[in-house]
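Once you've had a glance at the structure underneath, I'll fire off some questions.
Here the complex is missing a single protein chain, while all its other protein chains stay put.
When the chains are written out, they are named A, B, C, D, E, F, G, H and I in that same order, and each has its own residue count from 1.
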Amino acid sequence: SSLAPRLPSSSVTLFDAKKEKNLTFEAIAKKLGRDEVAVAALFYGQAMANAEDIKNLSDLLGIPADKLESQLAGHPDRGRTMDMPPKEPLIYRLYEIVQNYGYAYKAVLNEKFGDGIMSAISFSTNVKKETDDKGDWVVITLRGKWLPFTRF
Amino acid sequence: SSLAPRLPSSSVTLFDAKKEKNLTFEAIAKKLGRDEVAVAALFYGQAMANAEDIKNLSDLLGIPADKLESQLAGHPDRGRTMDMPPKEPLIYRLYEIVQNYGYAYKAVLNEKFGDGIMSAISFSTNVKKETDDKGDWVVITLRGKWLPFTRF
Amino acid sequence: SSLAPRLPSSSVTLFDAKKEKNLTFEAIAKKLGRDEVAVAALFYGQAMANAEDIKNLSDLLGIPADKLESQLAGHPDRGRTMDMPPKEPLIYRLYEIVQNYGYAYKAVLNEKFGDGIMSAISFSTNVKKETDDKGDWVVITLRGKWLPFTRF
Amino acid sequence: SSLAPRLPSSSVTLFDAKKEKNLTFEAIAKKLGRDEVAVAALFYGQAMANAEDIKNLSDLLGIPADKLESQLAGHPDRGRTMDMPPKEPLIYRLYEIVQNYGYAYKAVLNEKFGDGIMSAISFSTNVKKETDDKGDWVVITLRGKWLPFTRF
Amino acid sequence: SSLAPRLPSSSVTLFDAKKEKNLTFEAIAKKLGRDEVAVAALFYGQAMANAEDIKNLSDLLGIPADKLESQLAGHPDRGRTMDMPPKEPLIYRLYEIVQNYGYAYKAVLNEKFGDGIMSAISFSTNVKKETDDKGDWVVITLRGKWLPFTRF
Amino acid sequence: SSLAPRLPSSSVTLFDAKKEKNLTFEAIAKKLGRDEVAVAALFYGQAMANAEDIKNLSDLLGIPADKLESQLAGHPDRGRTMDMPPKEPLIYRLYEIVQNYGYAYKAVLNEKFGDGIMSAISFSTNVKKETDDKGDWVVITLRGKWLPFTRF
Amino acid sequence: SSLAPRLPSSSVTLFDAKKEKNLTFEAIAKKLGRDEVAVAALFYGQAMANAEDIKNLSDLLGIPADKLESQLAGHPDRGRTMDMPPKEPLIYRLYEIVQNYGYAYKAVLNEKFGDGIMSAISFSTNVKKETDDKGDWVVITLRGKWLPFTRF
Amino acid sequence: SSLAPRLPSSSVTLFDAKKEKNLTFEAIAKKLGRDEVAVAALFYGQAMANAEDIKNLSDLLGIPADKLESQLAGHPDRGRTMDMPPKEPLIYRLYEIVQNYGYAYKAVLNEKFGDGIMSAISFSTNVKKETDDKGDWVVITLRGKWLPFTRF
Amino acid sequence: SSLAPRLPSSSVTLFDAKKEKNLTFEAIAKKLGRDEVAVAALFYGQAMANAEDIKNLSDLLGIPADKLESQLAGHPDRGRTMDMPPKEPLIYRLYEIVQNYGYAYKAVLNEKFGDGIMSAISFSTNVKKETDDKGDWVVITLRGKWLPFTRF
Partner (left out) sequence: SSLAPRLPSSSVTLFDAKKEKNLTFEAIAKKLGRDEVAVAALFYGQAMANAEDIKNLSDLLGIPADKLESQLAGHPDRGRTMDMPPKEPLIYRLYEIVQNYGYAYKAVLNEKFGDGIMSAISFSTNVKKETDDKGDWVVITLRGKWLPFTRF
């Protein structure tokens, strides 16, 4: 019920239609041939839709294609959704992982790869559910290209 | 050369010895039977060492056990290493992933698991290197227990 | 009269009906079989309503069930209500308790439980009134599961 | 090993002696006739020691009384220990409880008590451990005097 | 002309009526049997109106009682009016007094009263005008109950 | 024991001597012919000492006059003692009064005096203790010159 | 085209009329017998208009006097126009002058005048244009009353 | 006595010598053929000394030329002295002038000069004292080159 | 789809027309005889349009000239578009370059030019695309007048 107030207009259109059609991100992702995190990011204005995505979303969600095209035109203005530090408990936990393990990741990555960064652009991510006798576990995978600092 | 200024005294002891002995986190992790990210976190004062860890670190790094015991005694005062937002480019990229994909993760996780969070405490993480014809890739895995909000 | 401006639409619906029906949180909590703090949190969009809650709220408050269902659908986007530090004097006092006693709680809890945290998710809380010859006293109880840091 | 850097000099004296003597807060609290949270707060410079406390601490911890008296003289300059928001995961969880349930507490307290606040000064708190088949639970109790706003 | 944007709806109602009736806070305060600072605080949503206040305000300002009752119902959500540090020059001067003399007040109060605080809840304040040959002087009086820290 | 870390060197000298001589601000103020709040402010580097003050302080506190003169030379660099918002509970209460009643003071003062401010420079303040059957009360008086905005 | 969003309603009225009538601040200032910076400040809600100003503005700008009177009634709520640090390049340069030369001004003023401040209330300012062979120069003059700190 | 803690080492050298020799900025400025504000800025590390300045300062203040040369070598790292907003009351008043009159200056300057800024680099400033029957007045003059935005 | 919310009204007019006419900044820049970065800045309210620009924009984009004239009248109120630090990944990279190389630029520029700054007003910039066998490269050129600090 409480969408973040700084979303683009496309978000309202998409979330309303998803609720109306009672579809999961998993189902939409399957249709689009994309990952469900990417689809959710697209819903929040954090990822770009190409022409085929728009057609598929229009078909699946019953939104007129031109309306969707108009609202999703242009390149995403990313990052506006979120106040940092995050107040949402689920998202804060991810932030806390960066806060606590940030230098540990850096130390290990520098050791393994040299001087550089993991790209957040040439990048993909997904989410899996595992269950064992202790309960359910979330497994988030981040995969990014290693970019060495240019020597100049 | 530029250790973060807010580290506990154990950090200086450990990093100096590691450099002196020319050991990788991978090698130390193998000896301790722990993950290399956990070991790096321990070096930065973000994870706890038990008695066996202290013994192993003492043996491997040639640090007197009582010195190490004294410096690593007590429970970590986590989170002080880092200014947020991170200024270090490598760590900023992780922060940016939370900023851009935070609500997408939440949407997908709520859909898959219900109302709750992924624990950052009942949690482990590791780093892998993959190489293909496009270059090197970093794969970071986050695995945390799903905690549903208590109904009360 | 002055509801916080960042509340979801369900909050307005619920608070208006509560005022109209002249009901206390205590009475509503009784009907829902939940704690009155949980009910107030639900009113502020900080806790989730299940199907039975929605039915009970609809009956008790005279709100059409489908309206309530639509406004309370989805998972709460928690934490947006509040600016931190809180400016509201009552809430600031709670914040001040964390500020002043935070490290004391940590020291005592680490001593009693080891390395970990008290969960704020696997968690419940309630409020009681006590009266003695010095006046009225508020007793707030926080009860959370102890989560030890995973060794990895 | 990693005491907060902004503690008064008494904190170092007290924590070093406690470690040397291998005493728990529980044991010290028993000796002083105070609660263990109050004792930990006193160690962090967040609570005041009276003459009897100083004598007891001197006896129990083997610290010369005049040294302790000199370091604990005057009134505490409270609140300096902590950066807010807290970066320490354990303390952050308490902060998060205020962030998420702050307005719920206010709503319930105003309903039960009228227009006022729960004092954080005319106040005591304690920590208990409970264990059931699901594991360990922390129970924190906050008890403060209700102060109605003066009508003027 | 420039009311603060975060005021409750009652503020607009009250200020408009006051302007319409061309009444001073002094006159309104006299009618209500309250201090003029308390009345101004009530206008800004920072103090509570009881039933008699509402009746008196309705009579004096010509506002329908039920409208006023509805807008002033509930307990004030205090503190939202103001950004801190204050940008308004008059209010900044008060803030500056706290900034410059805060520790001096604490030192003198601790000396006179022991370990505690002056309550801002069990509290009243008023404003007087004095005139001498140097010009006009503002005299603000703050009177609050001394609350000693509980020993626990 | 816990002097604020950003005090000028004179503060340490003065507070140590005051403790050594076991003198109250009241006694020192009497000797200097100044108010005790002004004296405490002088101790914290927030008020200026003239030649006579230095002589009196030297006599009373047994500090060599040239040392005092050297440390108190120049004009105070005011405001550095305090982080805002104040974390100290006693000082926070004063801050909260400004936060809650700031616009009320402005409204009443504008009504009584016109367009201007109360000076915090052409200003004096004092603290009194009152006791009645409800307990002790702090009375703080702020007295500042009214400065109308220049019309230009 | 881009008026700051936090201006009072009078600002829109005044700027629209000024544009309509194609008048400069210089011309309006001449008519009002005030300085053009004061007039611009009045347009931005940072200075007060007296009855004569309102009459003159009404005549000159063709705004009904009662509309203007209503919008300009009351005392300005100063300081809301601007975010600090200023993002506007022209205004940032003024801010930078304070940042870089602030202590230099203080040192020179304390030397020339003693312990005090330059009033920003008992204050006027103006802007002049000078031209020489190197180009145009802005000359801003700030003139404020010296206020010595009261000795108390 | 309370120099700002972030000053370069040259500041301590210069201020100590100035105090020792009991010289005013006015006298030093005369010797250097510079303005006294520029000299004070140089003392605070906010302006550059050329070879002649260094020689003159060495002569006048009795500081070995090579020591001064070494400490004043390089280009100033400006702006570090000051926390913004300024807490020092004198400097705050200048900041407040920018906050209140910033847009008024911009409006008048754009009208007089077009689209551009007043340079804070190609810039000089001075301070004068005026006295009339109302008391002393500070007159600060800011003179900067007008820089039009390049059309590109 | 997601224009920044703080843009002037002209931005909406211009971006809508550009999309409607399906024109690139490159094509518009050609028509106006300006650089495409300058044109984009004009669209975002960060650069000024002269009469000829308005005529050209009106012709090319099919916007009535008087509408455009009215919306683009006056001088830009620059800097409001952006929150700093930027959350948009593309813009953050530019910010990061300043963060990481800021002092390196200063050191090299001071060495090459002396004590001064590169103007951001007497300034132009452009963007080029280069392609080699490693992929595409962005080349941003910043060209600003060197302004030496005035000696005064």
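Throughout what follows, a residue touches a chain if its C-beta (ideal position, glycine included) is under 8 Å from a C-beta of that chain, and two chains touch if they have at least 3 such contacts.
Keep in mind it's a predicted model, so treat the numbers as computed, not measured.
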Visible chains that the absent chain touches, using the contact criterion stated earlier: A, B, G, H, I
In chain A, positions touching the absent partner: 34-35, 37-38, 47-48, 50, 74-76, 106, 110, 114-117, 119, 121-126, 147-152
Missing-partner contacts on chain B, residue numbers: 1-5, 19, 86-89, 92
Touch residues of chain I, complete complex, unshown partner: 4, 24-26, 36-38, 40-41, 43-44, 46, 78-79, 81-82, 84-86, 88-91, 93-113, 116-120, 123, 125, 127, 129-130, 134-146
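One rule holds in what follows: only the chains that are shown with their structure count from here on.
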Fitting chain D to chain H on CA atoms, where both chains share a sequence, rotation angle to nearest 5 degrees: 145
Chain E and chain F: spacing of chain centres that average the CA atoms, whole Å: 24
Between chain F and chain C, distance of the C-alpha-averaged centres to the nearest whole Å: 41
Centre-of-Cα separation between chain I and chain C, whole angstrom: 47
Multi-partner residues of chain D (at least 2 other chains): 4, 37-38, 47, 74, 76, 78-79, 82, 85-89, 92, 96, 99-100, 106, 110, 116-117, 119-121, 123, 125
Graph class of chain-chain contacts, one of line, ring, star, complete, other: other
Which pairs of chains touch, using the document's own definition: A-B, A-C, A-D, A-I, B-C, B-D, B-I, C-D, C-E, C-F, D-E, D-F, E-F, E-G, E-H, F-G, F-H, G-H, G-I, H-I
